[in-house]
Structures are given as structure tokens and as C-alpha cells.
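Report on the following structure.
A single protein chain has been omitted; all remaining protein chains appear in their positions.
Chain naming follows the written order as A, B and C, and within any one chain the residues start at number 1.
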Amino acid sequence: MSHLKAMASRALQLALVLWAVVTILFLMFRLMPGNPMAAYIDPTFTVEQQEALMAQFGLDKPLWEQYLIYLGNLLQGELGQSFRYREPVAERLMTLLPNTLILTFSSLIVAYTFGILAGAYLAWRRGSVVENTAIPLVLTTRAMPEFWLGMVLLAVFSFWLGWFPAGGTRPAGASYDSLWALYTSREFLSYLALPALTLAIYSQGLPLLLMRSNMLDVMKEDFVTMARIKGLSNWSVVVRHAARNALLPVMTSFAIAVGYQLQGNVVVESVFSWPGLGRELVNAVSASDYPLAQGAFLMIAVVVILMNLIADLLYSLLDPRISHA
Amino acid sequence: MRLAVSKPPKPLVSVKDAQLHYRVGSAFSAMRGHSSVVKAVDGVTFEIQKGESVGLLGESGCGKTSMGRLLLKLEEATGGEIEFAGDALSGLKGPALKRYRAKAQLIFQNPFEAVNPRFTIRATLAEPLENAGIPAAEREGRIIEALELVRLPQPQQYLDRYPHQLSGGQLQRVVMARALILQPDFVVADEPVSMLDVSVRAGVLNVFRDVRDRLNLTAIYISHDLALVRYVCERTIVMYLGRIMEDGPTEDIVHEPLHPYTKALVAAVPVPHPDQSHDPLPIGRGAPDPRNPPSGCVFRDRCPLAFDRCAKEAPALRPAGSRKVACHLF
Amino acid sequence: MTETLLSVRDLKVSYQVGKGSIDAVDGASFDVPRGSIVGLVGESGCGKTTVARALTRVIADNASITGGQILFDGQDIAALPEREMNALRWRDIAFIPQSAMNSLDPVYTVEYQLNEVLRRRGGLGRRQARARCEELFEMVGIEAGRLGDYPHQFSGGMRQRVAIALALALNPKLVIADEPVTALDVIVQRQILDQLRELQSMLGISVILVTHDISVVAYVCDRTVVMYAGRIAEAGPMDAVLMEPSHPYTMGLRNAFPDLKGAASGVLTPIEGAPPNLAFPPPGCRFAPRCPFAVETCTTQQPALGMVAPDHRVSCHRADEAAKLRQEAARTETWLADA
Partner (left out) sequence: MLDTTLPRPGFVARFFRSLRLPLNDPFAVAGLAIYAIFILTAIFADAIAPYDPTEILYTPNYDLAADLRPGEDGFILGTTSLGRDIFSQIVYGTRSALLIGLTAAFMVALIGSIVGLVSGYFGGWVDALLMRLADVAFGIPFLPFVIVLAAFLEPSIWNVVIAMALVLWRDTGRVIRSQVLTLRSRSYVDAARVSGSSDFKIILRHIAPNILPLSFLYGSIAIGWAILTEASISFLGFGDPQSISWGYMLQDAFASQALAKQAYYWFVPPGVCIILVVSAGFFITRGYENLLFPKLGR
């Protein structure tokens, strides 16, 4: 099936992209000022630890050999030891990843549900006062720095009104039997609310504007006119034909948005002290914890690239012109 | 008079086994589905004598436009050889290519796309003159001359206009003027009237016939419409899926088509009066698929006369009376 | 016995463009007898497509029907409330568009789109609809196995057959076909026209076939309506209009059209000039600026659509001289710009 072949070749392409990003990352961390060994070894490590890491990452070898060892380690999921936490980077990041994913997906689901409905509505009310005021407003939300929006929400809803906690994922001292118990607790929701809302307000603009302009385009298509000539109901014309077609690229953009959102998380997580990948990256860079910074960067990159692939997959699944070629 | 008279004159254009194959859906654009080879032109051979007008006839996807682009070196042939006045096109580069560009010209299908909308008519017509190194002082005169040649009355009034200020018929004459301004030897016209309304078509066709005769041009007229080809060309080449099916005098093809495909094509041409045959066409349903042509003769899956051999062996283009036919029946 | 199914009376359709308006159709009148194919022929911009769409009352946002009547089965559908008009659509008046590629929804299978019409508009049950789908596909010559395919999986000709099946789904009385074969190659074009003619006579429906190509009209139509610049130039039985045209525009069209069956030495004669800008139409006959026979009245007074023969109407001030004009029109010199 040529369709599968096409997907495979796309996946291969993205694997190459991943390799390129990994290489850039390697060079970035090797070429930084100071001791090249600083990428993995903290002077405060014990001599045994230092020697073990020297051997593991081949830090006394020439650069190209280090590169091969680096690739080999990556393939085994080995990202080195965090300077600050004295634990393997991979393990630490894995505990943070769920927090980031929950924040990202909950905000995006809210943003897309709202954006799609509002976008379709605005396309339908094209030229009305509602549309004329809504569009500049939406553009303004796209122009807001996310962290600033987070700050304003914090100042109002947390510090002034006291409705929501100011940061973190759980009350101080609280402990839960399992991660599942944490994520399903009411407290967690109250901690999630503000950061998720911040991200959602920022992200709804993309699906909204995309949906609206797609709808306007599709409404001009011959098949929509034909649906009217067929005497189908307004609902059928607008929803079954126009919206269904307009939705295709919006759904694809969801996956891309996950990738973008992960980058936006970097600042919003910092504002809300949300223990996720983004905040970890910032802290690690500030504290010169290079293995951790490198690992966090890599994990974000992997998700971004994976999401690009999923976007392509979604598109080819949802569009019969490709899935039934 | 010497004996050499009996030797046929050297052709102006000679096409030997020309091929234009290209991949569709490369690894990078594979998202769109198939990745396969399309043989837009597949082993086409013909010659054109100086002063001859030849119609290249066929349905969409038959390779006639690709053939035209090969002849003008807008596309490089992936196989075979095309010669113009004895020179191989594949070797033309630099100044030699520039000289060829001055001798071989193209008239486009859609006049509104064929001129840059940001250029005035004057600037449009000046471009080839600049490239040929005609001094600025002579250009205006040449431009006026060319516009008069294509029978645009009072040409001065058009010079500072933009394309959208002209009608389709007027603009197509400008496109013709641009093609003729360097006094070429050879012109390829790609469906030059198919975008025009019927009432103005005839005017453009008449100018084309006229200019060709006056300048003794060698011309290729690409069209899907046999009636138009017949109006302009004494000889017709019929193409189907990248190959030549039949090649011969237009009147013979109109009155007694030999190839089964040509027969169907001639029978299908609509005529503008009520007394005409309504018999079913001698051809199967379906449409040619350039991505997936049948084995052997490319026409066999729609041919009412196909037999075993047609599936196994592609027929060569062989002489049959006044013309050449690619069919196992001849 | 020709009973009239559709009678268009003095139809006017205007487009709002900026602050002004353009009368794309300015007083069109013609009849469609039951069980006949009527060709609506003219050049681009003459208003033929606008007329076709006005009959469905689904027209561009900036267009409106500003006058006249559309009597369908004796009822003026131009004045019908939208609700009642919508009930009529597709059940009584169906439409075949120019490009079936763009007018079939790409994300649904062909069966879904047939079902949509059969079940939502025709009130058929699931099983009946399936049977009807198969029947329709057989009628237009496509295997029922392809019902589940998406539009892009069909070739251009096949898609046009699907469009025909779709139009016939609810047994309409009138089918409007807007340039149904223009985008197709001659061979497929001919096959589709054969199909259309066959089904039309089998089902006894009426068809309005909009086209720019008089040879298409000559091949399938019973009657012809020739439009020029938003008005009807000539209307009547197809052979009468084509063989004995009474309007100079129709005569000119005949001269400009190449004829494969004619003599090899024939010369095509263009009509000089271009159709008028409808934002500023000429005061008299709209063809007068290009007409070699124009006299003074032609440039000042609009000609009315008058009878020249039973059932054959022409809007020309010199219609009674038609026979003489036809002879002159046959000569190329007549049409040269400075003649």
C-alpha cells in the first residue's frame, strides 16, 4: 500500500530531523564556553563518580568518538546524572513529563473546543457587529505574553480574590497514595485551573481563526452551493458540509499546537511553579545543571517532532483524498 | 538541375524517440499518495519541413503540451533527441541557446496568464527585444510593427495599457506579437483560442494563418479540437498517452481515419448543425490514465478491435499509404 | 402536443457591485416544453449561468431577482416563500453543475451523498435508498460496487455521470445542466451527451442545457435560446434557429464556428469587437455596436422579442428582413470592421 509507504517515508524523514536536532544539541553543549567536560561532570562529584562518568561518556576521547558514545547512550535512554539532584536525568524527567502533558492537553482541549465552535459561529455571523469586535479581541489574546497573562490571573484570582492557590500542584505537605490519586483529586484541579486557563486563553486564537477562515473558504465552494440547491436544511449545509470540511486542517493543527504549547509551557510553568519539563529546563540552565538541561531540551524536541508526525498521520487519516488514494 | 533534387530536403525540426518521463510523488511529497513514473512523452518520432504547419491533436493528458515544451526546451527530454536546423537541443547553452530562443517561439493558451499583469504592453513586448540586444531606440518601432502585424488597429493606444485593460482577443494578439517580434522561424501555438469566446476565436485564427503564410513560418498547432487543427494545419499528428497514433495529411485523417482511436476521435467531434450521426462511438468507456497505461498498445483497453498481440507488443509507427499509423492492423 | 413546463417571463437579475448594480439578466423570457431539451447558449458573461441559477433561487450573496416571473407548472416560483421553494428544490428542479469535481463533497462517499438526497429530501428508508442508489448507478452506467468510493477516485467523465445520477435521484420534472460537458474531452463529452439524451427521453423529463458551444446544442437540444449581454437574442426550435437564424448575432456565431463536415476551404469569420460592459449597456440593441446591419433605430431603441415564425422569436428591429440579411451575413466582407 503506497499510503503506508508514504507514512513510512515521512517517519524516516522525521527520524533524520531528530538525528539532526540531537546533533545540534550535542554541538551546542560541547561548544559552550568553559571546560568541555562540564557537560556531564560537576566538580563536586566524588572522584569515583567523576571517573565513572568519564568512562560512560568517553569524555577523554576525541570529539567524534564522544559523539558516537553520546548517540549510543541516547539510544539506551541514558542522559547522564543531574548535578543538582544527584539522580539520573532520565528518571527525573519521566516524573515531570506527566505534569507537563496534563497541563498541555487540558488547556488545548479547552482551547480547541472553544475555538472551533466560536470560529464556526463567527464565520456564520460574518460581517456582523459580533464578528467585527471579536476578531480584534482574539488577535489581542494572541499578542499577549503568556506569562504576563498568568501574572495578571495570579494577582487577581489568587492574591486578591484568593479563589485559587498561587502555584505548584498540591498543598504543602499533602501526600497521595499514587499519581492517579493526585491527578484525580479536587485540589489538583484547583492548582491546574489557572495555568491551564492561561494557556487556553492564549491557544484558542489559532483554532478559532483557522476555523473561521476555513469556513469562509469552504462556504464559497461549489459543493456547498450544491447542497443549497439540493434543498438541504441550513444545519446540513453549514455543519455537515461546510464545517466538516473546514475542520480537517484544524484537527491537524491540534498536533502541531501540542508541540508549540510545550515551548510556551516553559514560561507559564515558571510563573505557576508547575513542576514540568519547561520549568525544569529553565532551572537547570540557570543552575548550570547541563545534563538535566540537555535532557529536558531533548525530551521537548522529541515531543515536538513526534507531534509533527502525528499531524501528518491525522491529516492522511481524516482526509479521504489521501487515505483513499 | 542536379540529382540532389530528388533527395528530400533537410527537416527544420527532427524529433527522434523523444521521451519525457517524470516521477510523481517523490519521497518528499509522498504524503499525497502514489509515487510512480508518468510517461508524458514516450518515444515520439516525427520531422517537420520548413514552412510546414503541423497539428498536434489529442485529449488532455496525451502529452501534446509536454511535446511542445520539449520542442522549446522549456523541459529537458529524458531520452531521445530533438534537433532544430541540425543542432541538437540538448547541447544548447549560453549564446547558442539565446540564438535558439530568438528563432523558436511559443503562443500560450491563456493570454491573461501569459503576460505579467504588472507590465504594460510596451514593457511586455520590449522584453524579447532587450534580450536580443536590440538598441532602445529601435524598440518602439519594432513593437508597433509587431502589433500591426497581428492586426491590432492603432497600436499606439495599447502601449501604455495594462493587460487587464484589454479584451481576451486583443491580449491574445499581443501574445502573438511578442512571439513574432524577433521574426522567429518556428512557432508552437498551444491551444491559442481555447480560452476565447467563439465570436473572437475566428479573428485570432485568421491572424495566425495570415502571419504564418506571410512570414513563411514553420508552425506546430497544439489542440484537442480537430476542427480547429483542420482550419490551420495541412498535416496532423494524433497523440494518445504519450505516443503518436497516427500522422498524416489532415484532410485524409478527417475523411478516412485509419487508427481506431482516430476513428473515435473524428466521430466524436461535434458539428454545429442538426443533421449528424448519433451512433454510439466506436470506443470503450473509461479514460486514459497516464499513471497506469495498459501493456502493449496504450489504446488497447478502449479499442473495439483489440486482439492478443495488442497486449503483448506496442505497435511501431509504420507507413500506411499517405501517412503513418501505430496499430497492428496496418 | 407541447405543454409548457416552465415559462420564464421578463426575468431580471441584478448584482450589487460596490455602490452600483449590474443587470446581468435584463428581461429574459423563454419557455421550456415538457419532455424537451432546451439549449441556453451564449458567450461568457451573457447571463446564461445566472438565469440557470436564478431558476433554483440559489444565487450569489450579492445577486437578487429584481423582476419578472418564473412560472413552473403554473406556479410563480420567483414569488414563492423560501420554505416552499426549498421543498421544491431537487424534488422538482435538479441541477447538474459544470465541474462535478468541485460540486461533490470530497469528504463523503458518493453513496453518502446520494443517500443524503434520497433520505433527507426524498424520505426513503435505508433499504429503499440503497436499492435506489444501485438503480441510479445502473442507469448512468457505473457498477454498483463503486458506490462506496469517494469523488476523487472517479475520473472526470465518471464524476459527471455521478452528478447525473444525483440529479435524477428524486425523479425531478426539470433538470438544469450548467455546462455539463465543458471540462471534458470530446470523446467523453459525446458519451455523456448520449447518456443525458437517452435518460431524458426514457424518463420524459425536461432539461435546460446551458452551454457556450452551439455544436453541443445541435447534437442534443430540441430548442435553443440564444442569449447576448443579458438579453434573449433569439429563441425557437433548434434546427430553425441554427439553420435559419434570424438574429444577426446568431448568424455571426454560425460563421465563426468551424465545421468538420464542411468544405476544407471554408473561411471562419469573426464578429469584430467585444460584448458590452453591462455596467454601462448601450442604449438601444445591445448587439448594435458589433452588428453589420445596425440602422439608426438599433442604436436608440431596444428591440422587442417578436415572432418571426410560429414558435420562433427574435429581438431585432430588422427581423422581417431576416432572409435577406442571412444571405448578406454569409459573405465574409459583411463582417469586416470597416464594411
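Here, contacts are C-beta pairs under 8 Å (C-beta built on N, C-alpha and C of every residue); 3 or more make two chains touch, one makes a residue touch a chain.
On a predicted model such as this, the values are computed, not experimentally measured, just so you know.
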Touching partners, among the displayed chains, of the absent chain: A, B
Residue in contact with the excluded chain [from B:S14, B:Q49 or B:T120]: B:T120
Full-complex contact with the absent chain, from A:L53, A:L232, A:A293 or A:I322: A:A293
Identified contact with the non-displayed chain, of A:E51, A:E65, A:E87 or A:D217: A:D217
Of B:E81, B:E140 or B:D301, the residue in touch with the unshown chain: B:E140
Hidden partner interface residues of chain A, rising order: 13-14, 16-18, 20-21, 24, 28, 32-33, 126-127, 135-136, 139-140, 142-149, 151-152, 154-155, 158-160, 213, 216-217, 220, 259, 262-264, 266-267, 270-271, 278, 281-282, 285-286, 293, 296-297, 300-301, 304-305, 308
Chain not shown, touching residues in chain B: 28, 69, 72, 74, 98, 101-102, 104-106, 108-110, 113-116, 118-120, 122-123, 125-132, 136-137, 139-141, 143, 160, 175, 178-179
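The rule we apply is simple: only the chains that are shown with their structure count from here on.
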Intercentroid distance (Cα basis), chain B paired with chain A, Å: 54
Multi-chain contact sites of chain A, meaning residues that touch two or more partners: none
Residues of chain B defined as touching chain C within the complex: 59-60, 153, 167, 169, 197-206, 224-228, 230-231, 251, 254, 264-274, 276, 278, 280-281, 283, 285-287, 289
Complex contacts: residues of chain C adjacent to chain A: 56, 58, 86-91, 95, 97, 99, 102-107, 109, 116-117, 120-121, 149-150, 152-153
Interfacial residue positions of chain A with respect to chain C in the complex: 221-223, 225-233, 236, 240-241, 244-245, 248, 319-321, 324
